[in-house]
Each structure stands twice: as C-alpha cells, then as structure tokens.
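Take a look at the following structure, please.
Every protein chain but one is kept in place in this view of the complex.
Showing chain A:
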Amino acid sequence: MSDNKKLAFLEYKSDQNVRWCPGCGDHAILNSLQKTMAELKIPNDQIAVISGIGCSSRLPYYMSTYGFHTIHGRASAIASGVKLANPKLSVWQITGDGDALAIGGNHFIHVIRRNIDINIILFNNQIYGLTKGQYSPTSKRGFISKTSPFGTIEYPFRPGELTIGARGYFFARTIDKEIKLSVEVMKAASKHKGTSIVEVLQNCVIYNDNTHREITDKKFKDDRTIVLEHGKPMIFGKNRNKGLVLDGTRLKVVTIGEGGITENDILVHDAHCEDPTIHLKLADMEYPEFPVALGVIRDAEAPVYDQCFIEQMDKIKKESKIKSFRDLVTSGDVWEVK
C-alpha cells in the first residue's frame, strides 16, 4: 500500500504525451495537481478540469479525468456552467495570466464575486507563452517583450488584489517547483467551499526565463518569501529571525531580537478572518521591501453560489403550486372553446 500511495498520482495521468517545453514550470504544477487529487482521493470520474487557451490551458489533456479545453478567456464561465449543471463534480479551472486576467478578466472577477465552488489554478508566468512572448497583464511595468520593445508603460494586475477586490474568499500563492507547498495549497483550495484562486509563480523557460528568480531561487528564497500558515506567527528568513508587524496601518518587516522585538510582537496569521484588510496587504507584498507571501493568504467562509442555487430551487419547488408543465400552461388566463 505504501508503494501505491506514492504512485497514486499516476492514476490521474492520461496516456497523452506532455507537450510543454522541457524545463517549463507547468510540468511541476501538473504533478502537484495529480498528487493533490491522489491525496484527497477524489475519484477521477468525479473531476472535471476546464481550461481556456494558452500553454497552461493544455493541462486537461494530461489528466485522466473529465476535461474540456475551451476558448481563450472563457474557462471561468464554462466551469460555472459545469458546476451548476452537476454540482457534485469537483471542478478545476486551469488558466494563464493572459487567459484569466486579460481576455477573461470579466469572467474571472464575476466567478469570484458569485463565489461558485470552483478551484482556479492561475499559472502566472507574466508572459503570453503560447503566442511566443508578448507582455501580459501581470508583466512588470517597463517589461521588455516582443510587443513592448521599449518597455511597457502600464502597471500590472496583482492577482491577489484583484481577487480580494472582486470579494474573493480564498487566495493562495505557491511556486511551480515547490511541489510540497503546492499540494498543500491545492488541497486547501479543494476543501474551501466557494471560488478558490491559487496563483502559481510559474517559469516560462523560453520566453520569460527567471522572471520570478529573485524570489524563487533556492539561494535566497527563504529570505525573500514568507510561507503563511493559519494560526502561526508570520516569521520568515533563513535564520527564522524575521517577522511582520503592523506599524500604524502598514506592514513592516522586523528582526526578532533587534530593538526589543520578540516573537510575541509578530503578527499571527488569521486566514479565516472575514475582513480582508490584512490579507490584501499580505497579498500585495513585493520584494525587495517585503517578502512575497506564499501559502494560504485568505480562506474565509461566505455563502456559496451553487449551494444557494440548489437551496433556493428546492424551496421554490416546495412552495409553488406549479408542479408540472401542464400546471404552468393551464394556469392564469385560459378559456375553453367548446
């Protein structure tokens, strides 16, 4: 059995050859997703993986679940239809930064606002991979690409900020090659009822290599990121001696043991807090001023659309006098011709 457990993720692999470039971060994300499903033991016939268009959106073909590779930007809407048609399914949406935040921006904010129980894995490589290297809505200001040879003159979206701005209740961040962390946050996303957004910092080796390197590289990752855990103090750093405190209304990085700061002064992460103020600050932290937040940043409860949808329908079905098509068409102003 123990052998089996390790290999259980293989049950979620399809027989298709994976076509991503060697070294692409997508391989590891696929791996994490399959491991998550294996650990959660969701039967693969109960899973639907829905994607838009992009390198990342090829993922459903590599899963042995139900899958639908749809059109650019619309996966949130299609996944919403799948979930409402069959609420028992575990529905996952795979999307890229262009797919979700450019062409699909409208659907992205609305699925979050409605809080439909879908797990959205957002592959953020800050580039359009499939179309070979144009800047995306998450590319840094000034970014040079084939369509911005002189640097972009626009600010990027921050997916966490957008999620919270759209009234999201679950946001987590991970790094493609950090499989253990990815599995943890994907599991949390799956367990969360409502729309879950998991941003994965993904490396596109071909068109945007090392875009996240200054924070993801092993050499300095520990000092430049912080892995948040609910109920635990926000401590990070290779020597676990740095932490976050609130200074007025702003977050501030402090060193434990310096200036009288002790572990007790460090903020404790409350992912379940309904008020998103601190979550937003955490999600927005950027290097070098701050460490970049990883793990589950926000995981709060709210009414879930698909559940309310069913509850409302059950209630109306009980209360209404109209029980059949016949009842409907013969109700109201009818007359008989003899």
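Here is the rule we use: a residue touches a chain if its C-beta (ideal position, glycine included) is under 8 Å from a C-beta of that chain, and two chains touch if they have at least 3 such contacts; residues count from 1.
The rule is short, and it goes like this: contacts and distances are computed from a predicted model.
Per UniProt, the protein behind the absent chain is "2-oxoglutarate ferredoxin oxidoreductase subunit alpha"; the candidates were "DNA polymerase III subunit gamma/tau", "2-oxoglutarate ferredoxin oxidoreductase subunit alpha", "Carbon monoxide dehydrogenase medium chain" or "Branched-chain amino acid ABC transporter permease".
The hidden chain makes contact, of the residues A:Thr36, A:Thr65 or A:Thr225, with A:Thr65. Residue A:Val329 is the one among A:Leu7, A:Leu246 or A:Val329 that touches the chain missing from this view.
Screening A:Ile78, A:Ile164, A:Cys204 or A:Ile226 against the full complex identifies A:Ile78 as the residue touching the chain left out. Of the residues in chain A, those that touch the hidden partner chain are 14, 16, 43-46, 48, 50, 53, 60-61, 63-71, 74, 76-86, 88-89, 106-107, 110, 309, 312-313, 316-317, 319-320, 322-326, 328-330, 332-338.
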